[in-house]
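Note that one protein chain is taken out, while the other chains of the complex remain in position.
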Amino acid sequence: MIKDKKVLVVSAHAADYVWRSGGTIAKYIKHGADVHVVVLSFGIRGESAAQWKKEGATYESVRENRLEETTKAAEILGIKNIEFWDLPDYPMAPYLTEEIRDRLIRKIRTVRPDIILTHDRNGKDILNPDHNAVAEFVFECSIQANSRGVITEGLATTKQMRLFGFEPHQTELSQFVPGELIDITEVYEQKVQAMQCFQAQHHLIQYYTERANLRGNHLRRISGNQSYKYGESFSNFFPVAGEELV
Amino acid sequence: MIKDKKVLVVSAHAADYVWRSGGTIAKYIKHGADVHVVVLSFGIRGESAAQWKKEGATYESVRENRLEETTKAAEILGIKNIEFWDLPDYPMAPYLTEEIRDRLIRKIRTVRPDIILTHDRNGKDILNPDHNAVAEFVFECSIQANSRGVITEGLATTKQMRLFGFEPHQTELSQFVPGELIDITEVYEQKVQAMQCFQAQHHLIQYYTERANLRGNHLRRISGNQSYKYGESFSNFFPVAGEELV
Amino acid sequence: MIKDKKVLVVSAHAADYVWRSGGTIAKYIKHGADVHVVVLSFGIRGESAAQWKKEGATYESVRENRLEETTKAAEILGIKNIEFWDLPDYPMAPYLTEEIRDRLIRKIRTVRPDIILTHDRNGKDILNPDHNAVAEFVFECSIQANSRGVITEGLATTKQMRLFGFEPHQTELSQFVPGELIDITEVYEQKVQAMQCFQAQHHLIQYYTERANLRGNHLRRISGNQSYKYGESFSNFFPVAGEELV
Amino acid sequence: MIKDKKVLVVSAHAADYVWRSGGTIAKYIKHGADVHVVVLSFGIRGESAAQWKKEGATYESVRENRLEETTKAAEILGIKNIEFWDLPDYPMAPYLTEEIRDRLIRKIRTVRPDIILTHDRNGKDILNPDHNAVAEFVFECSIQANSRGVITEGLATTKQMRLFGFEPHQTELSQFVPGELIDITEVYEQKVQAMQCFQAQHHLIQYYTERANLRGNHLRRISGNQSYKYGESFSNFFPVAGEELV
Amino acid sequence: MIKDKKVLVVSAHAADYVWRSGGTIAKYIKHGADVHVVVLSFGIRGESAAQWKKEGATYESVRENRLEETTKAAEILGIKNIEFWDLPDYPMAPYLTEEIRDRLIRKIRTVRPDIILTHDRNGKDILNPDHNAVAEFVFECSIQANSRGVITEGLATTKQMRLFGFEPHQTELSQFVPGELIDITEVYEQKVQAMQCFQAQHHLIQYYTERANLRGNHLRRISGNQSYKYGESFSNFFPVAGEELV
Partner (left out) sequence: MIKDKKVLVVSAHAADYVWRSGGTIAKYIKHGADVHVVVLSFGIRGESAAQWKKEGATYESVRENRLEETTKAAEILGIKNIEFWDLPDYPMAPYLTEEIRDRLIRKIRTVRPDIILTHDRNGKDILNPDHNAVAEFVFECSIQANSRGVITEGLATTKQMRLFGFEPHQTELSQFVPGELIDITEVYEQKVQAMQCFQAQHHLIQYYTERANLRGNHLRRISGNQSYKYGESFSNFFPVAGEELV
């Protein structure tokens, strides 16, 4: 049941969690799940081309702008718990230090998620090295959070949770394969509105709007359920493990 | 819910469905599912080495023996609906004719399964060409059964069902990857008993008994649920497509 | 130069060449290329679900309908040379006989194409076994057409041509990887109109319209050329082989 | 020890066994192994382009020519047991009938090989569909020969032998990966002479001469043994299975 | 011949070398090989869950316990040369510094192994990032040890040795493919006893005991040698390169 689930979303840049999982987040929140989002960086260097085109743009002005946009989008999706860790990006890998590792392990042990959503680790993003670095880093932290010998005062070891990977921008070239397709029909309008907070990236708004149709088409084709109009897809880090075939 | 499910199992040889899915079948039947099994061949040529070692063995005597064994095993698993199509094997491909195709499409449209279990199509069995031929054939028939223009008098088109692939004997060399791990703890004893009907293949009884432990270990590790003792695994022909992440 | 090229398109069913390569075909014809299309089947059994829903549909009425639609679409794309071989489909493999092989080899040697467009052979269509069978068959015929010892009275051996594979419907699950992305902006309206000839498959019209946007996005991203609005993508059967890096 | 080995080589066309395994064959024979070669076809249609360029060439004249060449090459390699099954080629698949299957199973059970050399089954030849068909066929026959229930009067079941795959012409595009690299330095001259029997394919003589150097380079690099000058490589159908790491 | 071989085993954590290669180590020692083991860490943080459950466990107490267990296991296997480098783990990557690299290169040049056994580099461990980091690190050090320009006073450059990869815990999900299967029947009891030194991980004792059966089954099936009862498997970093097919 969605309502009993705790979800932790770890997003490399300011808007990744919206384009790639905004529908699923909104749906989980709507049905009562406890959703937490960590935005590792504002994507100031790598994902703010439009902002930098503005006359007189500075790191500070771009940061302000991205913070404003993503805060508004998060609100529209119903997200109450969101943190901005404000790491540098492009590249992000050198800033995923042992200190940040400790911080993410603590975050995982605080939220105690049933589900972690982050960038895809099965493939390799053909255009965005930060996404690959974050996927690997979050995976490692999840394994370490589950290990009793990794000690964080006052925070207990977690149990193995499930991890799912976001769709990258160019799926086939990034070896992304959908493991789970999720119907987001009931929250589709919310996702569209949330995406519209990022007006500077208007081509992405169209792109991810159409992608919701495309995954909706796949959902209907694979499930036989004609009521699914819009969808999102995720890779599985692990196989389904449970009591019946799904 | 398991109890509402209709399941069609298509097994290349007389014992495949037992070694590879006996636990899942028993569990589904126990919980009220409607399970149908089609055994395409008795495996007289390819999977009856022990029977052929008996003095004076003939095709007829081996067929009798395999029929007896598998009937007993099916009973132990609780299977009420089982058909033996008695095709030649080793190789089976030349006997998967258009007539047999029509027969299997009709079977699918009669049973109208939510789930089809058969041999793995994602990988390639390193030791058993019949398994590869059957996987491809069942997949094709399922697609055709779902197509309105493939007409079978008196039998309506089916909707897209889910297909899952059996574990081959040598998984890694056959590129088998578990997509779903199913707990079979509550019916484990039944599966062991069913396997014991095939005394001539005693080394396989040990093999698949230990494999149930191995998959149980994986189930516990991946789900965090310590009550899972024994398991079976299947590949997914399609991604999970539904209302929430599983 | 496009205008000097001879192109042979081999389409499994009545509309495949339109959804998957209609823009490229229209562009090549517009610029003076000599384009020939072979439609192997009308897709009566497998790709005419909507037509079969009509009261009193028969094989004949569905055939008429598909012929009419595809003829109109071909006209809109500017295709002057199109043949309908009217093979059965779903499954098509049993009808790709040695006689049909001979016919296709002769067709290749008559057209003498620089380029063959057909279904993808690098991956495996997850939902359409006919596409896989046709990809392999066309590939084989092209190799045989190029072989001097395969004798067809009055028709000379061809030279190695280039082969490209269509996008399947569910790309990632079918292991399709774009090898070449082609800008179709200038003929986009023609493709849309041609697709609208297949009103019974209206969901596919939307699907492939949006896919043209998606590939247009990828084209811009990868080429840096912002004038590319719409695109189509193809897999390469062979590497690029020539005088400079492209 | 090489001298105790029985080897069966199954070659799709008249010269494949020479280009791809001539050195290994010569070496095994030199050291006392019992080597048998089956040449399934003369490659009249697919591998005799040069012969067909001759004025007035006919199927008969090409066959004569190929038979003469390959007989001479076999002699140079020291092969005493060679059979020409004279199947049609390009395509060969339709002629790999159940009758030919029975014949090959009997051949395997007569020779009782420790090693079978044939075309690669791990990858997929990018240019030669016959090679793929033969690889699969030989693999299937080997499995069936090992099965007690596949009865051939007067010929006992074989035990699991080892299978190795030839290098295709374009290795990387055909997904060929060397599993074993064999030093052929001591018989290199013999292989060169045997290749020179196929003067019509002079470009292949150079090609496979240089490939022997290339594999020699790899042999030295991987083994550290500087006395290896020339080599051949093969894919493994199965892992190494024995008493120590090799 | 095993007796002439020098072997270096590099184990990420305290027990990896036992679970994954204990039989092969014992066999090589029994037959006179010179075996050296480097244990990079005690696995205090990542592989000591059971120890941490004990009342009042500390890093020191866990280290003591792991050292004691593994020393006893090493003794049972007959290992005379074992070093504990006591690196932190979970994660280990940040501690595989240039200093440790230099130390491992010196170790390799001191031992001068014919064979290095370590974690698998062909696949990617789905549950243990340390294993992946160690596999890559040992591979790099082996390449560097073989390079004349990497200077270590008083220690000569090594020649290319062979590298083999351990089985990970979840083989298929970690893309592990057995390259060599080694019979360990004669030392199986020793391996079981050695594993029993790790009583805290009793579920792993069963797991790797059964895995020895499973690999024994594969060994018999692939080699045809019925005397092989128990086995271990390894991936090959390089192809077999030598004088005959194995």
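As written, the chain order gives the labels A, B, C, D and E, with residue 1 at the start of each chain.
Convention: a residue touches a chain if its C-beta (ideal position, glycine included) is under 8 Å from a C-beta of that chain, and two chains touch if they have at least 3 such contacts.
These numbers come from a predicted model, not from an experiment.
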Checklist outcome for this item: Among displayed chains, the one left out touches A, C, D, E
Next on the checklist: Touch as defined at the start, partner being the missing chain; which of A:44, A:163, A:187 or A:204 qualifies?
Outcome noted: A:44
Item to check | From D:2, D:151, D:177 or D:192, residue that would touch the chain that is not displayed | outcome: D:177
Item to check | Absent-chain contact - pick from C:26, C:57 or C:115 | outcome: C:115
Next on the checklist: Under the stated touch rule, tell me which residues of subunit A contact the chain that is not displayed.
Outcome noted: 43-49, 51-53, 62, 90-91, 94, 126-129, 173
Checklist entry - For subunit E, which residues touch the unseen chain? => result 98, 101, 136, 139-140, 143-144, 147-151, 237-239
Item to check | Hidden partner interface residues of subunit C, rising order | outcome: 2, 24, 28, 115, 159-162, 164, 177-183, 218-219, 221-225, 228, 233-234, 238-246
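Throughout what follows, only the chains that are shown with their structure count from here on.
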Item to check | If a chain touches subunit A and subunit B alike, it appears here | outcome: C, E
Item to check | Equivalent interface to C-D, taken from A-B, A-C or A-E so that over half of the residue contact pairs match | outcome: A-E
Checklist outcome for this item: Set B-C beside D-E; more C-beta pairs touch across D-E
Item to check | Superposition rotation for subunit B onto subunit D, Cα-based, multiple of 5° | outcome: 120
Checklist entry - Counting in whole Å, what is the centre-to-centre distance of subunit A and subunit D, each centre being its mean C-alpha position? => result 52
Item to check | For subunit B paired with subunit E, centre-to-centre distance based on mean C-alpha positions, whole Å | outcome: 37
Checklist outcome for this item: Among all residues of subunit B, those touching at least two other chains are 127, 173, 177-178, 218, 221, 238-239
Next on the checklist: Show me, using the given definition of touch, all chain pairs that touch one another.
Outcome noted: A-B, A-C, A-E, B-C, B-D, B-E, C-D, D-E
